[in-house]
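Now for chain A:
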Amino acid sequence: MASVLKIDNLSISFGGLKAVDNLSFEIEDKMIYGLIGPNGAGKTTVFNCITKFYTPNQGSVKFKTIEDKVVELMDYKVHEIVNLGLVRTFQNVELIKDLSIIDNLLIGAHSQYKSTVIAQAFMLKKARNEEKLMREKAMNILKDLGLEDKAEEIAGSQPYGVLKNVELARTLMSDPKLIIIDEPAAGLNETETEALAIMIRKIRDTYHCAILMVEHDMGLVMNTCERICAINFGKKLAEGTPDEIKKNKDVQEAYLGKEDDIA
Partner candidate 1 sequence: ATEPTNPEPSKSGSEVTPTAEPAKEEVSQGVTDTEILIGNSAATSGAFAPIGLPFIHGIEAYLESVNSAGGIDGRKIKFIHYDDEFDPATTAQYLEKLLYEDKVFSIVGHFGSPCIAATLMDLEDSGVPAVYFAGGVADLYSTDDPDRTIYPVQPIYSYEGKIMSAYAINYFKAKKVAIIYTNNEAGINTYEGIKEQLATYPDITIVAEESVSPGLTDATAQVLKVKEAAPEVLIIPSLSAELAPVLKTMEQQGLIGVPVVTTYSNVSSVFVDSNYNEASNVMENLYGLSWVDLESNPKVWDEFVANMTKLGYQDELNAYSATGWIAGSFFTEGVRRVADNGQVLNFKNYMDALESAPIQNPFGGSINFADGMRTGTQQMVLSKVDVNSPSKWVSVTGFFGIDDLK
Partner candidate 2 sequence: MQLLKRKPLQYSLFGIIAIILPMLLNAKGSTYTLLASIGIISIAALGFNILLGYSGQISLGHGAFMGMGAYMSAYLVARMELPFIVGLVMAAIVPLLVGFVLGLIALRLEGHYLAIATLGFAVVIEEIFAEFSDFTGGWSGTKAGFPVIFGYKFSKESVYVLVILVLVGLMIATYNFMKSSTGRALIAMKKSEHAAQAMGVSLFKYKLLAFSLSTMYAGIAGSLYIHFFRFCEPKLWGIALSLDLLASVVIGGIGTIGGAVVGVAFLKLLPTFLQGLPILGDIDGLAFVLTGVSIIIFIMFYPKGLINIPNDIYVRFMKRGKEGGKDGIRVED
């Protein structure tokens, strides 16, 4: 499988509402992929199905793991997904506000810790070394993202923009093959959004992972995504390169508005 993620005929409904309806698309390795669509189109729901927060009614989600094995995500539990190399951010930032930023990153590395509770309680050498390694890794990531001087700050005291970046940094702790991010630019102004675009590209280039992104800021989407899938009412509307999508009449009508409105 050349692609890192392959979604086939995914469907889920809530009561009578088909939130995702027979959706299929696939994401190639190291690609920045955009998922767009009107409000309530089912984008977040797709994310929740992939990461097993929701269990879809039907369909399959194939994923190529860190070890290049292709697995069916439907066979895994929520907390196991991250071990496979797939990690997400949330539409409303979900960081632990009372912990420092570096501690938040270390939580991102949770699945990589191997030492036992006993080893940790008695601070055995193994546990100490492991902790040291993880801290180094976290510091490196923060450095890469230009956040190193914030490492010891309490997350809750930081502005929203920083938190968005921290959440991104946290995903990197698990050596992901695919990061999925939900509305990263929400709440950022245009200058900040541009910085974010650079950051996203940099993450892909430095960490060699694919990125799947939901975003309403068309500037960001069109500038960073290599391929885009537009959905409406849970169904695929169009798929293609940014230019193709921009020109697509259906997409314009349902989502973008006339072409000249698009930044």
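How these were chosen: all candidates are chains of the complex that A comes from, given by their letters.
Here is the rule we use: a contact is a pair of C-beta atoms (placed from the backbone, for glycine too) under 8 Å apart; a residue touches a chain by one contact, two chains touch by 3 or more; residues count from 1.
Only a predicted model underlies this, so the values are computations on that prediction, with no experimental measurement involved.
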Looking at the complex, which candidate is in contact with chain A: 1 or 2? 2
Touching residues on chain A, where the partner in the complex is candidate 2: 51, 53, 77-83, 87-88, 90, 94-99, 103, 106-111, 113, 115, 117, 120-123, 127, 131, 134, 154, 156, 170, 174
